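This is the structure I want to talk about, given as structure tokens.
With one protein chain withheld, the remaining protein chains of the complex are depicted in position.
Here is chain A:
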Amino acid sequence: MTRLLPLLCFILSFNVLAELRATGDLGIVIEREKGNALIVNTTKHTQLAKIEKLGDLSHASVVFSRDERYAFIFGRDGGLSKIDLLQDKLNKRIIQAGNSIGGAISQDGKLIAVSNYEPGGVKVFSSDTLELVADIPAVYGEGKRSKVVGLVDAPGQRFVFSLFDAGEIWLLDLKNPKTPAIKKFLNTGKQPYDAVIAEGRYYIAGLFGESGLALLDLWNPEAGVKRVLPDYVKDDEKLPVYKMPHLEGWAVAGDYLFVPAIGKHEVWIIDKRQWKLIKTIPVLGQPVFVMARPDARQIWVNFAFPDNNQVQIIDANELSLAKTLAPGKAVLHMEFTPRGEQVWLAIRDDNRLAVYDTETLEEIARLPADKPNGIFFSARAHKTGL
């Protein structure tokens, strides 16, 4: 028996070894109606697990812990779920608000901030325990509360977000989480609907209520929020917008920023040295995501209803349209592999994911998924603003 013990130990440890898993090439796919999260492997194009009953995920987004072990899922119904990618299980889930839109993880990975519509504001949690650390109600005017959009993390343990109803941008400093410091920028433009942080420095909010973008340079916040591209789209020229663009994936390629126009079927190219519009590229519908391949050579664009069956690719060198693809019915989201050789598409009405080779632009794999609406790879863990 004593002779057998070491052998037994060896066999047992071998078993454990066989199940070891790294998370750097994993991702989360959201099934919007079922409220499920799929854990996928992006190297093998396989589904590893399905985590069920995560609530209303009709507008879900995901951030990853800096060790890439945990995924934090923000649901529409105010749910915040922490998924363990190593053990294929839900680690913890809380309902932190009535209606929420997204979230971010702090520079040091210790804080999770969520932006809420109802009650309007930002709540900050410990990424370890999901315990509440700070509660920032978005109060403006005479005690009214605003929906919060465009929440991103910024260097220096800060978060930046916009108040949709108030037209304000707030800079939240959590170096000392017990005493949050807030710097408010007022009258920054009507109805900011989403925002993005470029290069960890420029916070840019898209405006729905008036034309142009609101720009805050985090290297120089004292200069205040500037308006970029005012008066570009006249009110009477505006086309109906059936889905708000998402700015999260805003593409930066060298000195150029590729931006979805709103109320115009165009992608705008902005030179960020002067914040001037240098070119507009007509596309086939209202752009939703305008995302750069990680090397920024290609810009992929998907569209709002009724043009969401197609995807267009812009050549960032020629600054022109290179190709139109018809991947399937209702392409809702796109996610590049970390170095960009492939891109995954969520095709809602075909109940599947498609993987494209970004060089040949051919489909190379398909995975089943029930009404997928979002794809998030763990490499986001190490990117500011994602």
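As a convention for this text, a residue touches a chain if its C-beta (ideal position, glycine included) is under 8 Å from a C-beta of that chain, and two chains touch if they have at least 3 such contacts; residues count from 1.
Keep in mind that, in the parts below, contacts and distances are computed from a predicted model.
**Student:** Write down which listed name, "Sulfite reductase", "Cytochrome c55X", "Isoquinoline 1-oxidoreductase, alpha subunit" or "ABC transporter ATP-binding protein", is the UniProt protein name of the chain that is not shown.
**Tutor:** For the chain missing from the view, the UniProt record says "Cytochrome c55X".
**Student:** Of A:H59, A:K82 or A:R145, which one is in contact with the hidden chain?
**Tutor:** Candidates A:H59, A:K82 or A:R145; residue touching the omitted chain: A:H59.
**Student:** Touching the absent chain in the whole complex: find that residue among A:A97, A:A330 or A:V343.
**Tutor:** Within the whole complex, the residue contacting the unshown chain is A:A330.
**Student:** Out of A:A71, A:L85 or A:I101, which residue would touch the omitted chain in the full complex?
**Tutor:** Considering all chains, including the one not shown, the answer is A:I101.
**Student:** For the full complex, which residue in A:E52, A:D67 or A:E118 touches the chain that was left out?
**Tutor:** Of the candidates A:E52, A:D67 or A:E118, A:E118 is in touch with the missing chain.
**Student:** Touching the absent chain: which residues on chain A qualify?
**Tutor:** Looking at chain A, the ones touching the missing chain are residues 32-33, 56, 58-59, 76-77, 99, 101, 117-118, 147, 164, 191, 193, 208-209, 240-244, 305-306, 330, 348-349.
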